[in-house]
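The other protein chains are all here in position, but one chain of the complex has been omitted.
Order of writing sets the chain letters: A and B. Residues in each chain are counted from 1.
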């Protein structure tokens, strides 16, 4: 599959889309700032009284249940309805799915009541949403990989959406395709926030590209190449994180084209 | 106009005023930390049950509607009433005014029901609060500048307060004066949080200086000189932001007096 990540990055920088978030209180700054350093315009708003208005001036909507409450889920649905009406992409980060009944219920309630265009999570979160019993610990990587590709593809078909599973390699699937992104660095798992930021980045690219597999793959490729660059001189997770913002900001087409590792 | 920014910075460091915030969840850490590195003492509290108590032990109150809800606006009013009673300055950052009806309504509700001493926003936010139809995009800088100075002065007169418009150059106006601050660096617009931090800094200086034009100008001058210094060796927005805290912390009178660019 031919995905031009560098072209999409240029589109983000040229169009500066507004990305509306209802996200968690832990990584809310990081989600906003990663969108900003990619050249887009983040906005965070969660009051039921304004989410529809805000979604209607945005080019993508990112929902993240990381510190959800029932009220917050209601606001997410109102925002998503406005996004659906305007036909802008809705990304749902099923952060913590599987950990509590509230999180599982919230995910299904959102997925059943509004159109979610991209579902994103790690292996165990997506497995839970897919209703499948995938063993994501204690098995070898190859076996997990195979299972997860099927899980992603199957969930994508059932929900008629794009599914992104992040991990050592990322899986992006829609109803007809499965693509893997092999960029990234282990240090991404040593800090809080890279998973949430990945969803914001995917939302940012989905704002400028209608093909959501291409958008998701391009966003992940750019974010993870930046992480690889940031990790080179980082002395640890603190300096890595600050450098990550620098390297996203400085990312150029030549670097992306040379470093990207996308596989069918 | 003669404003001694370095003297006011020394006053902040000596008095260590408590700055009570009701602010947004995106930049709440940055607002607290910028106040801290300036040598003052930030406190964040938003429960209706305690905001009056907290405002009464503070020396300034900073309100920021960045992620408001109706409940939060109620708490802001209670805090402001306590601040008014104690005669400490109230700063309102009209963050996102113009984006949704909820934000506009909240600003007017606050402005109409309590005394706000300093209204702060960017060009389009202040234009909305001023009820004026200012074209802030697609016109040349000179034309905007002239308009904005008039907008600021007019709003200051109508609301009997100080008005701060931040941007490439900042405008600070009260009922009789208009001052411009020409410090700063473009990289401030490349990260999330500098606008909110500016309001916290203005609040910090307003806590030690009754002349609110002087306080606002001095705060902006110090913050923006620190940004200019931070930008010198920054490799991008990540390292810039960390250096910003360092350079605020290390700011000295000689540097301020040499670098400050204030114009009537």
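Throughout what follows, a contact is a pair of C-beta atoms (placed from the backbone, for glycine too) under 8 Å apart; a residue touches a chain by one contact, two chains touch by 3 or more.
Everything quoted here is computed from the prediction, not taken from an experiment.
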item	value
Touching residue (missing chain; options B:42, B:167 or B:237)	B:42
Contacting the left-out chain in the complete assembly, out of A:50, A:174, A:224 or A:242	A:242
Per the touch definition above, residue among A:37, A:68 or A:202 touching the missing chain	A:68
Contact with the hidden chain (one of B:54, B:102, B:153 or B:262)	B:54
Positions on chain B where the hidden chain makes contact	25, 28-29, 32-33, 36-37, 42-47, 49-50, 53-54, 57, 241-247, 249-250
Absent chain, residues of chain A that touch it	24-27, 29-30, 66-70, 96, 99-103, 190-193, 234-239, 241-242
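What we mean here is this: only the chains that are shown with their structure count from here on.
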item	value
Euclidean distance of C-alpha centroids - chain A vs chain B, Å	33
